[in-house]
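Just passing along the structure, written as structure tokens.
Every protein chain but one is kept in place in this view of the complex.
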Amino acid sequence: MILNASGCLDALTAPEVARELDAFVTKTVTPQPRGGNEPVRIAETEVGMLNSIGLANPGIDSFRQDVLPRLAELELPIWVSVGGFSADDYADLCRHLDEEPVVEAVELNLSCPNVAEPVGSVAEIVAAAREATSKKLYAKLSAADGDVGSVAVAAAKAGADGLSLVNTIRGLALDPQTLAPTLSTATGGLSGPALRPIALAAVFVCFETTGLPIVGMGGVETGRHALQLIAAGASVCALGTILFSDPEAPGRIRSELTAEAEALGFENPLDAHALAHGDKAPAPLRRVA
Amino acid sequence: MILNASGCLDALTAPEVARELDAFVTKTVTPQPRGGNEPVRIAETEVGMLNSIGLANPGIDSFRQDVLPRLAELELPIWVSVGGFSADDYADLCRHLDEEPVVEAVELNLSCPNVAEPVGSVAEIVAAAREATSKKLYAKLSAADGDVGSVAVAAAKAGADGLSLVNTIRGLALDPQTLAPTLSTATGGLSGPALRPIALAAVFVCFETTGLPIVGMGGVETGRHALQLIAAGASVCALGTILFSDPEAPGRIRSELTAEAEALGFENPLDAHALAHGDKAPAPLRRVA
Amino acid sequence: MRREALIVAGVERVGPYSLVSLKRGSLESGVPGQFFMLSPPGRLLPRPMSLCLATRRELAFLIDPIGPGTRALVELVRGQAVDVLGPLGNGYRLDVKRPLLVGGGIGVAPFPYLSERLGRPPAVLGFRTSEHAEAAALVPNAEVAVEPRLVTELLRPRHDVLACGPEPMLAAVARLAPRSQLAWEAPMACGYGACYGCAVRIGGELKRLCVDGPVLDAEAA
Partner (left out) sequence: MRREALIVAGVERVGPYSLVSLKRGSLESGVPGQFFMLSPPGRLLPRPMSLCLATRRELAFLIDPIGPGTRALVELVRGQAVDVLGPLGNGYRLDVKRPLLVGGGIGVAPFPYLSERLGRPPAVLGFRTSEHAEAAALVPNAEVAVEPRLVTELLRPRHDVLACGPEPMLAAVARLAPRSQLAWEAPMACGYGACYGCAVRIGGELKRLCVDGPVLDAEAA
């Protein structure tokens, strides 16, 4: 299964790209509208890109009123990513979305690179969200959140149905001439190739500690990268930065994934699921559905 | 000033490389001898390398008896990296080293990628080490330790004289054929190019929060990379992974650094120190010496 | 929005710029002022480029090598393939009565194609040096100002201005000719509305230049 990574596709400006996905994940929606950070918001480095979009979004009310109905027309499963600044924010957002039949799952963005979330508050937020909705709940974590395996356990215990791994890690780029930060916010979130081994490790470790279904992402550019995430424990892959240079990536990576899996003797890519764990079964907090 | 990164050079097998440095940093020494992890211990990825050496070292007693005297013959300032599993371990190690006049500084390795250290324990360890020695104390942190800016503040408040940033981040590589982990320990520490923007951000943020002297490292391969770390707030640069492919890197990067700085109009590379912060002075917990 | 690997037909120096011609494949040329995302070899992100010239067989881009991406593009050689996505964004409205093209520096890039489509209207072009001014040869009926002279000194009254150039120039043009159409720039990661990286203030709000621009009415910006 292939999704987009939150914040890396607008299904309304590029419906033909969204239609190649198994589900569309929205950019993170917050309680209030946000214009986002001042430009410059993006920078390219030698190993990935930086962004400091700052969760630009219309806010939950206008999202429900204007955006969601138009997304519904695409007839794709919709996952809504939500973000806030307190457990109450998340609970509110989830209550809103619980009323929207078109929403298939809610992804809790617990890892905006500019707000580090200690384990305690991850548990609290997930629990509050769990109270507020019966939709599938995915907790999105960053590999920079300390010991991600333990944070994942906290999310699982608080009622998350799955994990989305990984969000960006804080990075910095300086102008080669002035040595001033390129981004208006100085630091931003690093995505793309640099995240690849980090994402693989996070998926591996969190699958080991929780056994939850995992949406794996971070630097996926080819079917081989996707297959490796699946082997590490992901059951779904999400595409982020690659969509910027290759909007045809969903279809391409889907067929590469099948071909790679077949070349290694698997009928289906998911037959390679968790293969990297060998015989070591993950602690069976919950098993993959 | 150019150092090696801990664990990335043995001055006894390569004294000619060590002599190009302004100070030699030892591999992390622990209370007891450690053979280290089983092979395979290293893997190359597209964006960096992974290692799971496992702190192989002879232990503090044999280090003092056999290694330190031979290092002393190099007539280089010696920084000793120490690691343990409790604040007491660190205090013990520091007490040992406090008796060694040849040791110029102690680097507290608080960030082995397999042991996440919560803020609380960083403060506790640094405080215990501070009690035990009057040597210069550098706290070495990882960008994966949660909010590194706050961890740095905790280290500063507990008495660290400086920071070493950054250690590796946990990563995973899978064999392309078997999809099994390449390293015997499955995950390992990611170093090299992928760390570059992450290290820059950590240096930038920790300089902002503490104003402490910083040894910057992470993917430095050229004088330009070194200059960027200096602009972000480092006063010293350390070379890790680059030493494996280019043992002549210390001399090369030193001259590139001077040339780069001159091309931008600085007489001395350190004239670019903290330039990326513009007029925003760091919170003056302590100022750079 | 189509994407295709196009073959480099040739690269020609034009002063400090390079004109990179690509075999057209099946891509549309779009409206002048629209842009394409070109993927420089070895770089993570594609770079936005205005279409400079369109013939039946080729699409050509005038590129100023100012950084790693543009340098990689001007170092392309005949026969190499380069991924191209487009046309993207909103181009110039062509329903104008007395067009005047006003350009500065690499901002002249969209003008050869625009001029062709508008029947070769007059153009006034500003450049930093006479070397840069060599690019004026690509634009018919052009009058040239080289610094310290400014292109705004050549503006003519009662014309429909279509402008492209550096921000200070566009700001000056907007003041002098409030009904002009201006083509803006912003760093872009995707070019098709996916990343929200290209935000600029339009009418006080941060909007995506790639979908709401890059050509905007002077009054809107």
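Note that the chains take the letters A, B and C in the order they are written out, and that residue 1 is the start of every chain.
Throughout what follows, a residue touches a chain if its C-beta (ideal position, glycine included) is under 8 Å from a C-beta of that chain, and two chains touch if they have at least 3 such contacts.
Keep in mind the model is a prediction, meaning the values are calculated, not measured.
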Which displayed chains make contact with the chain that has been left out? B
If the hidden chain were put back, which of B:31, B:149, B:192 or B:213 would touch it? B:192
Looking at B:67, B:243 or B:276, which residue reaches the missing chain? B:243
Option from B:43, B:205, B:226 or B:261 whose C-beta touches the chain left out: B:43
For chain B, residues in touch with the removed chain: 7-10, 12-14, 16-17, 27, 35-36, 38-44, 48-49, 51, 53, 56, 192-193, 241, 243-248
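Going forward, only the chains that are shown with their structure count from here on.
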Chain occupying the most central position, where position means C-alpha average: A
Please work out the Cα centroid separation of chain A and chain C, and write it as a whole number of Å. 35
Averaged-CA centre spacing for the pair chain C and chain B, given as whole angstrom: 47
Set of chain A residues in contact with two or more other chains: 48, 193
